[in-house]
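With one protein chain removed, the remaining protein chains of the complex are shown where they sit.
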Amino acid sequence: MTQSNSTKVMTTKEAVKRFVHDGDTIITGNYTEALPLSLIFEVIRQEKKEMTLYSQSGNMDAEFLVAGDCISRMVSTFVTKWGGRQGGSMVGRYLKAGKLEIEDYTNFTYNAMLAAGAAGYSYMQVLPAIMDTDVFKKRGFMGANKFGVTTCPFTGKTIPVVPAANPDVCLLHVQRADKYGNAQHWGGLGSTVHACLASKNIIVTCEEIVDHEVIRSAPHHTIVPDFRVSAVIEEPYGCHPMELPGYYGTDLNALSIFMFTNATETGLKDWMEEWVYALPDRSSYIQHYIETYGLPTLEQYRAKPYYSAPTNYGISTKSLWDEQGKSIEMNIDFAEMEKLIVEKGDLVNG
Amino acid sequence: MTQSNSTKVMTTKEAVKRFVHDGDTIITGNYTEALPLSLIFEVIRQEKKEMTLYSQSGNMDAEFLVAGDCISRMVSTFVTKWGGRQGGSMVGRYLKAGKLEIEDYTNFTYNAMLAAGAAGYSYMQVLPAIMDTDVFKKRGFMGANKFGVTTCPFTGKTIPVVPAANPDVCLLHVQRADKYGNAQHWGGLGSTVHACLASKNIIVTCEEIVDHEVIRSAPHHTIVPDFRVSAVIEEPYGCHPMELPGYYGTDLNALSIFMFTNATETGLKDWMEEWVYALPDRSSYIQHYIETYGLPTLEQYRAKPYYSAPTNYGISTKSLWDEQGKSIEMNIDFAEMEKLIVEKGDLVNG
Amino acid sequence: MDKPYTRQELLVIAVARQIKDGDNALLGIGLPTIAGAVAKHNHAPRARLMMESGIADFDPVVPPMHIADACCTEGYSYAIDLFGMFTSITFAGYLDKAVLGVGQIDKYGNLNSSYMVSPDGKPERITGAGGAPEFISYAKETILTLKSGEFVEKLDYFTSPGYLGGGNERDESGIYPKGSGPSILITPRAMFKFDSKTKEMYLSALAPGVSLDKIKSKIPWELKVAQELERFPVPTQEELAFLRKFSPRSCFSTRVSNELLMNTAIEAFSQRAAFLEQTRKHGVIQNAAS
Partner (left out) sequence: MDKPYTRQELLVIAVARQIKDGDNALLGIGLPTIAGAVAKHNHAPRARLMMESGIADFDPVVPPMHIADACCTEGYSYAIDLFGMFTSITFAGYLDKAVLGVGQIDKYGNLNSSYMVSPDGKPERITGAGGAPEFISYAKETILTLKSGEFVEKLDYFTSPGYLGGGNERDESGIYPKGSGPSILITPRAMFKFDSKTKEMYLSALAPGVSLDKIKSKIPWELKVAQELERFPVPTQEELAFLRKFSPRSCFSTRVSNELLMNTAIEAFSQRAAFLEQTRKHGVIQNAAS
């Protein structure tokens, strides 16, 4: 639905409460960089259940949501073995235990479902070679609807296609947004725009809520327009320990710990007791991080500046009246024009 | 084809000579703003013949190329009546005289042909309502291939589709490019990216050839990557009298003259004798403009600054060795690491 | 006492009033973009004006001349491309209103902007489809404006679908959003709406000083008239003041407007020619392109 202009600025707690429901299909908007981890932690704290997760890279986003027992089905292209070759992954453990089903796509075919969903199409063409693979031939819970085929009327060739995906909620973290919800992101694009535009509701966390004029000055960085956004939250460090260009780099120390703890199921769940369930929000998470590892540990990952070359959107003509108050089109001043209206105009009144 | 890294910086004359041929299908890369008029004037001077023109808006680009007798077929969605309600347009005159054929699409269906061409697809879905219109039902020189239909395997519905378009040459004007051909543009996007990526050769004129580092600092503004570009030309005022954000506004005086002259066929052709055929290049065109109308006339259309808010792409970790020369991953210095290689490494030699 | 205003101004402001705060409004070039600017300035500051080139949520600095005009890109919120404008905004259901100009229109709001049959029976090219067919098909609602177009019994070419053959035909075809289609047609002299059952166009309002007969004389079918005519909106002084500053020539008919524009251009160039003669004598011409 088109989102109204009433205030969308709220807390993460409120946004998740209002827009994420048991049984929903949710999607990680970001690809691998800038994972919306503050939102994901809140979904876990609110103990949402039986959800279907779309996660392109089956990364930390999936690991946490699965460990939080929020997810029963997953559509993905990859399972990142955060626990290493031996430890494997939480997704892998849940799959093995029969507590999770997965439907496999490739990065492109996954993206194509979202591209169809974003466009309002019911299907999208994918690349023919997929028909030779088990990704196409073997079907999980999507069954017959995992892939289909059409015929190109111009070449007569068989073209494989995927159905549109339209998740209920997209979780997104970006660099900046305005209070209306216009969200700006720069860096690796992945399938982020399609993930957002395909979704019914979009929750945006951002490092900074900026003035609307900042957004208007850099429109090519707006990846989601305000009228598609349900909630916007200023959430510094919203994707920590993952990185966000211009704000902070990957927290290598925290990633090491995550890899340690995720070598076993209890390891990660214990970690989550301390870092997810026991902390009410992202600000207390960061506070806890500082208390545990020290401010310098966090600070060393602060981004150094690397600014883009300026882009000038300026034009020449700012008004059809010149500095002397004359119309540049008609070479008369305002009073003369109003006289001319009476003279030559097709008057309704007067 | 993938374009080589050998030098692509050349003159407009050379680029048109090498990459535009009689009978080619050419496309105006820009939508309505930033029309590549310097390139178009050169195509006319070189008297290219029997070409098919893809022009989304049938604007000044089409008017000149048709008046230059370069075009026998046109694929378009619109004919701009530059000569006014009475005067009509050069395209209209040639159509009436039987010297030009046109195939009609809508803005979206035209764009969809290019989107298919850019993607490597043979067709692209369009929006079903088009099937109710004469745009769909009446066919010009595209005949049966103007539109086709497929069936969505998931919904069973009939979906109209257009065939891919892959023009031989795309003419493009942008704000800046590097010597390799990476072209950056900001402002109205239209179907420009699809027009470029669908084409076999792309000729880029730009206001400024900038250092490669400028391009690398603002990658989201690159609309065409270097490996797709055949020629790049630094051509200030390359789209005059049309406008280019950040460089100059629409030249209202020149547009008035264009409207005057284009009220009749001979009017425009006489104008072209003076402004196209008698001048060898864009720099002499601008010189002639200044001599005719004065430098202040030109200068008044110079853009005033309106810069985008800065975007920082910086990260934190620039090297896996710290300032003291220690590996941040292993806490040893380079010499110690090389010792460790001998100790623990799976050595090939030594 | 209120300033006199013209039928052309009345039209712009009547169209502007159709755009509500918060609307996603796609504007055709010309009158619709000017009306959008008036709406945004006067009563709909958070209306999101859009042009089909993919310029979304803009606020024009001066009236745009074409649909990618740089006067709309000095500050705008969302740069999408044309493909996305038609798919992820329009077809996906996020376009509240399309505001489009009319060439030929029939009684069910179907449009022709492509070809007109000349007296000798040959089809003559007018402008073209542009984005109209898809916008009128998939916007939730379409506002039509008519300045120099015409009402016809049968279109010379079917460019853009209104209510097709009338009645439930559009809704029942299954390829249009339910309830979509043209909701109103505004001219400098009258407003028309579409019957909720038959989808036939009827007169809903007359501008001051316009007779019913005058309107009927332009319409080749037996025009139905609302039992109770609505009042045309009365432009406020603020609306007129903004419109005249923003788009000075909007108050005149196209003929008068073009005449004034041309006179100014001719005058300016003659003056400059004299100036140039002077400067040439003194050898101060410079090459700005070097």
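Each chain gets a letter, A, B and C, in the order it is written, and its residues are counted from 1.
In this text, contacts are C-beta pairs under 8 Å (C-beta built on N, C-alpha and C of every residue); 3 or more make two chains touch, one makes a residue touch a chain.
Since the structure is predicted, the reported quantities are computational estimates derived from the model, not experimental observations.
Peer 1: I'd like to know which visible chains would be in contact with the absent chain if the whole complex were considered.
Peer 2: When the entire complex is considered, the left-out chain reaches A, B.
Peer 1: Return the single residue from A:27, A:51 or A:112 that touches the missing chain.
Peer 2: The one listed residue touching the chain not shown is A:112.
Peer 1: Who touches the missing chain here, B:11, B:46, B:145 or B:327?
Peer 2: B:327
Peer 1: For the chain that got dropped from the picture, name the residues of chain A it touches.
Peer 2: 30-33, 57-59, 76-81, 84-85, 91-92, 95-96, 102, 104-108, 111-112, 115, 127-135, 137-138, 186-194, 236-237, 243-245, 249-250, 253, 255-257, 260, 282-283, 286-287, 290-295, 297-299, 306
Peer 1: Considering the entire assembly, which residues of chain B contact the chain that has been omitted?
Peer 2: Those residues of chain B that touch the unshown chain are 2, 4-5, 118-121, 180, 182, 197, 212-213, 215-217, 219-220, 222, 225-228, 313-315, 317-321, 327, 329-331, 334, 337-338, 340-342, 344-350.
We take it that only the chains that are shown with their structure count from here on.
Peer 1: Would you mind telling me which chain pair, B-C or A-C, is linked by more contacting C-beta pairs?
Peer 2: Higher C-beta contact count between the two pairs: B-C.
Peer 1: In whole angstrom, how far does the Cα centroid of chain A sit from the Cα centroid of chain B?
Peer 2: Distance between chain centres, rounded to whole Å: 30 Å.
Peer 1: Calculate how many whole Å lie between the centre of chain A and the centre of chain C, each centre taken as the average of the chain's C-alpha atoms.
Peer 2: Once rounded, the distance between the two centres reads 36 Å.
Peer 1: What are the residue numbers in chain B that touch two or more other chains?
Peer 2: In chain B, the residues touching two or more other chains are 186-187, 243, 245, 249-250, 306.
Peer 1: Counting only residues that touch at least 2 other chains, which ones in chain C make the list?
Peer 2: 70-71, 73-75, 79-80, 91, 261, 268
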